[in-house]
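What follows is part of the complex, with its chains left where they were.
Going in written order, the chains are labelled A and B, and every chain counts its residues from 1.
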């Protein structure tokens, strides 16, 4: 991220209220893209070399091409099972870092609904992100998700 | 909605942080009114001719009188079953429109707790609203709810 890519309002001058609202909006949009299998738009919410470290994958993935491929695999899986997943975040703690990036820690829930069946809680997780401001938009540069059942 | 009904701060001049906080506060209040069976105050969070299109009703309802009647039916049902419902929204995506209205898309969960029994997830839904600013307050002019289990 170069200076030229930064907004007129650099991160350090943003009000906390603006940063907190932007991050909530960012995550809402990002999770809806994920659950709708919008592979490329979702991958675009990460930086180009982002690291995505989640317990459902055998190893951390890096970069947008791998991220998008992961969403396409999810779409194929969903087409077979008919199970709709919904990813929710909550209890969002946003800590501004001296270099203008954000460190976030929040809870992540996954709800699952079989077609014609009963919805249920599928996973309870903790998500820790590094966010950077790229051309006026927040992007995830590093994500670590841990599952409560495997803790 | 006439110009005379608009706030000194019209929607276009509001900061995103203010709009996002207002909408969150609006929904929190609206859902609490609904779960407490406050029929008229809840209906008052919609515009006079609002359309409310949800899968639990046989057809979309229009206008505050029908909306309030729906809440009174819910209250009677709850008195019989003793089941307490709680409606939660999350992953709130707020998109400002050129005409000053808002288009929102979020997830909606319904939790159900029988008296003396175990709480559980009852429904997982997606909610899409049009919001307009009337005399300084956001109001729903159109709501569409879809259920994951019926998708």
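Everything below uses one rule, namely that contacts are C-beta pairs under 8 Å (C-beta built on N, C-alpha and C of every residue); 3 or more make two chains touch, one makes a residue touch a chain.
None of the values given here were measured: they were computed from a predicted structure.
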Full complex copy count, 2 shown, is 3
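In this text, only the chains that are shown with their structure count from here on.
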When centres are defined as mean Cα positions, the distance from chain A to chain B in whole Å is 26
As the complex stands, chain B meets chain A at residues 15-18, 20-21, 90-94, 105-107, 109, 120-124, 148-151
Listed in rising order, the residues of chain A that touch chain B in the complex are 15, 17-18, 20-22, 24-25, 27-29, 31-32, 84, 86-90, 111, 113-121
